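Take a look at the following structure, please.
Showing just some of the chains, left in place.
Residue numbering begins at 1 within each chain, and the chains themselves are lettered A, B and C in the order written.
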């Protein structure tokens, strides 16, 4: 059942595959639940849609 | 006020219309709040962005 | 994989059981995925933690 959401920048297909694998592995070991029960959702958010300290990331580029 | 988010696969316009209607109806009946107060948000997530058991859904296709 | 989150008021155990069952059923039928693949997460939010139109729900009681 654990649902892990990664809200971050645009990723390559390879990065996504590695990220899902690695996060599932550590979560399974630490939470002590089978990998098969873990869902990872990736949210790729444009820099226009993220503000840190009151400024859009894209305005910091 | 209930906000119901459906994070799932790509859907047709017709499926979305049916899904919103059906989920709002059952939620209204069970939670006992008027349908007008229920918001349904649909998140269509690419198979590249979903991992189950450490593997991207798109890698299982 | 569909993950459906219901962010709403406090519910009884019976309501939760009914809600999970009913939402899973309609989602499975409309999205055409097996019920076994559908996860429903219930978030019970205090009226102090919900604002509609700029006013806390608990301030409207």
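We take it that a contact is a pair of C-beta atoms (placed from the backbone, for glycine too) under 8 Å apart; a residue touches a chain by one contact, two chains touch by 3 or more.
Since the model is a prediction, treat every value here as computed from it, not as a measurement.
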Every chain here is the same sequence and 3 are shown, so how many copies does the full assembly contain in this file? 6
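Here is the rule we go by: only the chains that are shown with their structure count from here on.
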Approximately how many whole Å separate the CA-defined centres of subunit A and subunit B? 20
Centroid distance [mean C-alpha coordinates] between subunit C and subunit A, Å: 24
CA centre of subunit B versus CA centre of subunit C: separation in Å? 11
Of all residues in subunit C, the ones touching two or more other chains: 1, 3
State the interface residues of subunit B toward subunit A in the complex, per the touch definition above. 7, 45, 48-56, 58-59
For the complex, which residues does subunit B have touching subunit C? 1-9, 11, 15, 18-19, 22-23, 26-27, 30-31, 33, 50, 52, 57
Subunit B partner contacts - residues on subunit A that touch it in the complex: 13, 16-17, 19-21, 23-25, 28, 35-44
